[in-house]
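Handing you this structure, nothing more for now.
With one protein chain removed, the remaining protein chains of the complex are shown where they sit.
Chain lettering (A, B and C) follows the sequence in which the chains are written, and residue indices restart at 1 in each chain.
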Amino acid sequence: MSKNMMSMPDMAMMDMSVMQACMDACSACEQACTVCSTQMMDCAPACMNCADMCNTMMRSMMRMQGMTPASMMSMLDACIAMCQTCMDMCMMHADDSDVCRMCAQSCKACMDACMAMKDMMMASA
Amino acid sequence: MSKNMMSMPDMAMMDMSVMQACMDACSACEQACTVCSTQMMDCAPACMNCADMCNTMMRSMMRMQGMTPASMMSMLDACIAMCQTCMDMCMMHADDSDVCRMCAQSCKACMDACMAMKDMMMASA
Amino acid sequence: MSKNMMSMPDMAMMDMSVMQACMDACSACEQACTVCSTQMMDCAPACMNCADMCNTMMRSMMRMQGMTPASMMSMLDACIAMCQTCMDMCMMHADDSDVCRMCAQSCKACMDACMAMKDMMMASA
Partner (left out) sequence: MSKNMMSMPDMAMMDMSVMQACMDACSACEQACTVCSTQMMDCAPACMNCADMCNTMMRSMMRMQGMTPASMMSMLDACIAMCQTCMDMCMMHADDSDVCRMCAQSCKACMDACMAMKDMMMASA
């Protein structure tokens, strides 16, 4: 059996409010990115990528039975990296577009929530 | 500007056949995982997570304008880790279910294609 | 040009609070269905179908520039029909599972919100 198959941190040990906050931040970021992508600015492909990654991240937290610590950590890293990319691109237009500025803020909030989720998982491992 | 904003490897330098093979493997894996998840075996949540991750991965390769090397590498790692988790779970039922065995094979093929994509990106960086 | 290409009802004529409520109901239903699908009860395939349809519905309302009245009405009908199917299946387990009962309630709320959206579009056509 793969070493990845060690069980997830005991749910009873995990702070569910941290995970709920992360799911909410992913959902909000998916929505902000979807709206931002319709502006047809050069951030649009990053926004679409970020919307899809955030939706996948949110759903995976709702299906923890199908995650391992390794796949969870790796997916959180990918979500953080994708939000960083999208935020950087939207920040270039933040002075010109309220939608881009709000999208960048949602990306930042999602990154922070994913980092808190990683911290919590490491603390309860 | 974030250090993530360095540009993607010059598309002209990248081997497009490697990227096309990776997109095809992601698409095939999404489909195999979606079918496998309907069996209501204990691999189902992992299959659903893997289907979503593979779709997000495939779409991101079709929207490379919205990726950076950092976010691309991180997403490839997440896809590899998720395929590993799903493959491990499905392999437990491989003797009992042809669908699980085929799902595990699709996960393995997708992992290999993502690793080839990482190698190609590093070589052309 | 196809007759489908007549323009969407003038946004200025539409009640944006109705559309916002519909997007919120779709998002809530996607989440309830995703959670419900992890129970591995016989409603799970319907829940997964409903989660995907609700996400597609929500995103399409965020990208109205890419909709016509015909495609919008048709997609609302599909979302209503999918929520009906999921609700019917989950109601069979409503006495045994709080998760199924909440999922059925989210489906009902999403159906109602989609119907209100249809009414609003017809009134502003």
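As a working rule, a contact is a pair of C-beta atoms (placed from the backbone, for glycine too) under 8 Å apart; a residue touches a chain by one contact, two chains touch by 3 or more.
Treat the numbers as computed from the prediction; the structure is a model and nothing was measured.
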{"item": "Partners of the unshown chain among those that are drawn", "value": "A, B, C"}
{"item": "Residue in contact with the excluded chain [from A:48, A:90 or A:107]", "value": "A:48"}
{"item": "Residue of C:35, C:89, C:103 or C:121 in touch with the missing chain, whole complex considered", "value": "C:89"}
{"item": "Hidden partner chain, touching residue among C:28, C:46 or C:100", "value": "C:46"}
{"item": "In subunit B, positions touching the absent partner", "value": "23, 27, 31, 34-35, 37-38, 51, 55, 58-59, 62-63, 65-66"}
{"item": "Residues from subunit A at the interface with the omitted partner, ascending", "value": "37-38, 40, 42, 44-45, 48"}
{"item": "Where the unshown chain meets subunit C, residue by residue", "value": "1-2, 4-5, 42-50, 52-53, 55-56, 59-60, 63-68, 70-71, 73-75, 77-78, 80-82, 84-86, 88-89"}
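Operating definition for what follows: only the chains that are shown with their structure count from here on.
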{"item": "Centre distance in Å when subunit A and subunit B are each reduced to the mean of their C-alpha atoms", "value": "18"}
{"item": "Numbers and ranges of subunit B residues touching at least 2 other chains", "value": "42, 44-45, 48"}
